[in-house]
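With one protein chain held back, the other chains of the complex are shown just where they sit.
We call the chains A and B, going by the order they appear; numbering starts again at 1 in every chain.
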Amino acid sequence: MRYIRPLSIEDAAGLLAGSTGTAAILAGGSDLLVRMKGGFIEPDLIVDIKAIEGLNEIRETSEGFGIGAAVPCAVLGESKALKKAWPGVVEAANLIGSKQVQGRCTIVGNLCNASPAADSVPALVAAGAKAVVVGPGGRRTIAVEAVPTGPGKTSLAKGEIIEAILLDRRPPRAGDAYLRFIPRTEMDIAVVSAGVNLTLDEQGRVKSARLALGAVAATVILVEEAAEVLVGSKLDEATLERLAKVCSGACRPIDDKRGTIEFRRKVAGVLAKRAAIAAYKRAGGK
Amino acid sequence: MAGVAVSTTINGDDVEYLCQPDETLLDVLRDRLGLTGAKEGCGTGDCGACSIILDDRLVCSCLVLGAEAEGRRVETIEGMAHGDSLHPLQQKFLEHAALQCGICTPGFLIAAKDLLAKNPDPTEEEIRFGLAGNLCRCTGYDKIVRAVQDAASVMKGA
Partner (left out) sequence: MNFDPRYSGRSFTSVGTRPIRPDGVDKVTGRARYGADFNMAGQLVGRVLRSPHAHAKIRKIDTSKAEKLAGVKAVITAADLPDLTDGDAAMYDILDNCMAREKAFYDGHAVAAVAAVDARTARQALKLIEVDYEVLPHVVDVDEAMKHTAPLLNDAIFTEGLDEKPVKPSNVTKRTQFGHGDIQEGFGQADFVVERSFKTEQTHQGYIEPHACVANVSSDGTADLWVCTQGHFVYRQHCAQLLGMEASKLRVTSSEIGGGFGGKTHVWAEPVALALSRKAGRPVKLVMTRDEVFRASGPTSATSIDVRIGARKDGTITAAEATLRYSCGPYAGMWAEIGAMTAFACYKLDNVKTVGYEVLVNRPKTAAYRAPSAPMAAFAVESAVDELAKEIGMDPVDFRIRNAAQEGTRSSYGPVYGPIGIGPTLEAAKNHPHMKAPLGKNQGRGMACGFWFNFGGQTCTDLNIGMDGSVSLAVGTVDVGGSRASLSLVAAEELGIDYGQVKAVVADTSSLGYNDMTDGSRGTFSSSMATISAARNAIKVLRERAAQTWDIPVDDVIWEKGHAIAKGEKYGNLAALSLKEIAAASGKTGGPIAGHSELVADGAGVSFATHICDIEVDPETGSTRVLRYTVVQDAGKAVHPTYVEGQYQGGAAQGIGWALNEEYIYGKDGRLQNPGFLDYRIPVCSDLPMIDTQILEIPNPNHPYGVRGVGETSIVPPLAAIANAVSNAVGVRMTHIPMSPPRILAAIEAEREG
């Protein structure tokens, strides 16, 4: 087994592309080291990407934000500008694990671990975030929802690394929110979760909406019908009831140690409503 | 498997060691450097007993590779007191009996130190959520929270 700390993203991609055995990317390590401890993975090569220039930065540009693949989630919470623009994304990132884990974990790692229950992913999907992928074939930008393809599986090819996550600049009257259900108050994996991103028109009606649910299917799902229910409304009682119904109906959950099918269906609707209300308020809706 | 040579700083001292590439920083601290104050309660980042501060960031040392410490600053429980004078948090943990078995105590102290460094005047709720990554099975947390509250007020006055 080798541990290598390359200085450029191209070198990192090259190492991964050229590796013969099991290769793993190390950023925060909060998933990788747990899997190594449990004997679920025995990498022949670990590529630590934290020394690569730029990967530790949150960059604000005229188009929005670029969050480097090695930025710990705790740092997202310390960025006032990011928190103001995308409070839902930041609150989702700051729910992963403990303070200790947040000091290490990254949203790119959370995305690439490809758990349907990943906290930051529904918020990123709702936000319409994009992933910058670097690999042997160069650089490409894809929607974050295109990355996970199933539990533990991604669409990334051998040698490909996500360099950064891109979030758009916010128009006026926009807000996002993320809520998850866990049995305790902290430290759990989401049993169900919902991310909502809204923009309002000048009258306070929903102009555009994206809603994503976590832990209710093999991947995080974008519920297009939910957007249809929300657009044009002011989140009146009837709309929220319809929203809950649509979201519950969109779930394809399983029974497992964290929850039952019935529980996940029901609570997905509840969280969708509550997250929509929170996003609506943040967007300035009354 | 080739060892990795690491130069780092632990509690202000320059330290060099050789470790295996898959060895955690917790194992390096405990088994190679004799710093057994950080404990392994789970090895998966769920209990916080191995908490340390790495470049001013609170982390679980079981989720850090020993190789990653190269060129960085590590703070452990062994560096918390200054000589024979205890840190106010250590003193308040003793006075409030905020420990029973004491296995979680080093992790709690490190996490509480990080918490107060970032938020010198936390509410009870902020303390409780700030320390949620540290499990204690003996105390019910009551006396731990009170000790942190008391230490915060002492440290503000200092």
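The rule is short, and it goes like this: a residue touches a chain if its C-beta (ideal position, glycine included) is under 8 Å from a C-beta of that chain, and two chains touch if they have at least 3 such contacts.
Just so it is clear, the model here is predicted, and its values are computed rather than measured.
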Listed residues B:C47, B:L116 or B:A152, member touching the removed chain: B:C47
Contact set of subunit B toward the excluded chain (per top definition): 1, 20, 30-31, 35-44, 46-47, 49, 76-78, 80-81, 86, 90, 93-97, 99-106, 109, 124-125, 127-129, 131-146
Interface residues of subunit A (partner: the chain not displayed): 38-39, 181, 183-189, 191, 256-260, 262-263, 266-267, 270
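Basically, only the chains that are shown with their structure count from here on.
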Mean-CA-position distance for subunit B and subunit A (Å): 29
Touch list for subunit A against partner subunit B, complex: 1-3, 5, 26, 28-30, 33-34, 36-38, 43, 46, 48, 50, 72, 74, 97-101, 103-104, 185-187
Subunit A-facing residues of subunit B, complex: 1-2, 4, 20-22, 24, 43-46, 48, 51, 54, 57-60, 62-65, 67-68, 70, 111, 114-115, 129-130, 132-134
